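Of the protein chains in this complex, all but one are displayed in their positions.
As written, the chain order gives the labels A, B and C, with residue 1 at the start of each chain.
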């Protein structure tokens, strides 16, 4: 991770994304951005704001509704030496692109014996709340983690958003860049100068002794709040944000679990064959033989995402359910405990309002 | 599992598939079969043989090369009360169908509040050897296991192939039916009368005390051979074939591991976020806290599948590498051991010849 | 408007048209209260297409709609109370509160469920039509979709398959010239859309008038052919979306399209035009009846309970 000397200021996640892309486009002519609606006045919730004015319609342009072919176009342009950033307003739409991403982008470098590279970034956003429902809420990162040849990153804050985006654009491989709608308005100190956040290095967000908690994407934020709640009942959490899922910094996670012997992985998707399964398995393969190990995964309920808020709130882990689960693991012999739900709310959950 | 009284005879896997479909088509007019090449003289390596003659071109027909829309057609026909079987000659091509399978087939029943059902079967075959390479070799079951609403089955022998196929056709949900090219010619005793193999019941193929081995799809067969080799060095294997991956009979697996405290999962795909990760995680969640637990996963090498036999043979687990890994787990303090590779070969590996 | 239009038919058409317009206006009015926590894509201004098409269908024919599907759902006879309850997220909703505005369904009225992934429902509608054909009925399916949806590959795949198998499906493209904020000029290489579809051997009609009667007549003629097994047909129908892409408001201040584009459409709005064809008393009665039904739907939605927590786990598998 480079440590830029430049001044930092508070920046929103969404603006950090736009700034990263803008700086890279200025630095490198071969970078371009395309995808439905990247050039309209809403500019993907602001995450592509300013790019059209600055770089013109040859370098940032919308497409027809043709996600499959457009992914192929990105791959072809990348093979020819350009650095496309292909944007999707929901991760669910990547299901239309699976053939190109998995059969071609992931494999081209290997399958052609190293003769070509596919330096492209696939940006997509996970939706949540306000009736996003079955088809606008999915976190599909595990499908990409499954396939060799793809990098997968999921920054949880504005600093990492900018640094990962710059690293993704400079990477010579296809990078699946997973964003979360509810993180867009969250702020963090972000240096003005360009910098990269290196893939494969997890961030220890909190140091603690009682339990290791890994939070993926916006679940890192929810875990942070859970850890605050847990501190009130004297449970100290070693909280880790993997930032990048491929490559995965399993060393940092395993070192922590070697100490706590308790691992809770909280993901932004279903647990079955999910990122949480991978993290839990790798830790167990390393540490299971040396003594008791408590492992638990949390993620989406094993159902389709319902639209009604009455059920939607039960579909996701939240600081309260996370804290409750972590407490039960950390104090297996104590009485069960759950934080006051009102108290457990996250600031951004109160703010966010639809329709999108 | 129903136990038919009828006579059994040796049948090949591929013929068991055809027989199951034929019997169901005869029983139920709403069943039909479609997909590229299902009605040609090669009839998907024989797995649809005889259906055209018996049931005519309205009930078994080829399609244009349009996997995405054809999956939608299957879903629509299923919603209207039919029972389509959509056939793909390679599982890799399901990547073209992900949007329809994941966004619609898996979700329709839930997302519409139970108003519709989607009883369809998606048959697809995993390819292996003879230069199948990057795009004709993938086992993508974990992507489907990730998504609630899909059933996933992977029979490893002719008996289960017939029974699972009948169960899949009768199931009111979308079922991803995963076959393996190298299993097609393998024989087993198969009753002539119709019967179903119930989903969610694993089969204990061998009873043993030293280690639990789970083998998925044709890896169950490779594990069986590995277990034979291990018997020669006095390692006894509790070998489990899950048969169905969703629903997954984790009870049978966990009961075994509770005894052996050693679990080796061998899958027919990559391990990262794979079926092996899910099985390992569920077992760990249940049993990790109660004492040391050795867990290991084997699967495809974490690379794209190369075509050259020189590398392809290293890409897959085989009886020799499986036995070696299981031995190391069962005898952690012993010297390492590996069976004689010639001895370890499977009969079907010697037989199989390309081009397909 | 041809002479076949008896006063009864005109009244029926107006009943449907007026109801949809007012129902959506009511949704828009409720929206700021945050009681409807669902992305809503209003069809205001485009309702005449659904009304015209659905009136030419039988009740046992099926309709497949989109996330902008309020009009098709209601025009086909979908239950308005269940729809309103669905948008409120109530257990009495058409999808038991799991689908919201984008996934309307009413199997009794033969409204197939809609999808939030653009284009996905097109091949599904064809599959439904295949089943109808195999069942030797003369039922047909009308599949609605937008101009944007027609850019997805699955649309072409479906055209080819439907034509090859002579499926009883009427494709209805609601061409409103935009996909979200992107005009057609940035998405379509040419506008030779019907000409292209025709090369599959599919009969096509392009309707640019905004005339409900033309939509109905055209549909009736094409559906006759569908029932005779002559294979699929397509209508491209021009229309204009009066409100923002998603949400209750107008958005002419956003700069991506001028209000002047909408004005000709507003000027020939079918709601007042068809109203004017009816005797005043009848018109008033139809409108009063609609208001009562809409009010009843809102009350039903408001008073219905939310799903109980254990509902979360129901219906994952059938």
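Everything below uses one rule, namely that a contact is a pair of C-beta atoms (placed from the backbone, for glycine too) under 8 Å apart; a residue touches a chain by one contact, two chains touch by 3 or more.
All of these numbers come straight from a predicted model, not from anything done at the bench.
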Shown chains that the omitted chain touches within the full complex: A, B, C
Chain not shown: contacting residue from C:24, C:61, C:79 or C:152: C:152
Of A:25, A:44, A:75 or A:211, the residue in touch with the unshown chain: A:75
Contacting the left-out chain in the complete assembly, out of A:63, A:135, A:252 or A:294: A:63
Positions on chain B contacted by the hidden chain, ascending: 36-37, 40-42, 61-69, 92-93, 95-96, 129-136, 301-304, 306-311, 314-315, 353-356
Chain not shown, touching residues in chain A: 32, 58, 63-64, 66, 68-82, 84, 99-100, 103-104, 108-119, 148-149, 151, 172-173
Chain C, residues in touch with the chain not shown (by the definition above): 151-157, 159-164, 186-190, 192-193, 195-196, 199-202
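By definition in this document, only the chains that are shown with their structure count from here on.
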Length of the line joining the C-alpha centres of chain A and chain C, rounded to whole Å: 36
Approximate Å spacing (C-alpha centroids) for the pair chain B, chain C: 42
Intercentroid distance (Cα basis), chain B paired with chain A, Å: 31
Interface hub residues of chain C, defined as touching at least two other chains: 93, 97-99, 103, 115, 117, 153, 316
Contacts with 2+ other chains: residues of chain B: 68, 99, 103, 110-111, 148-149
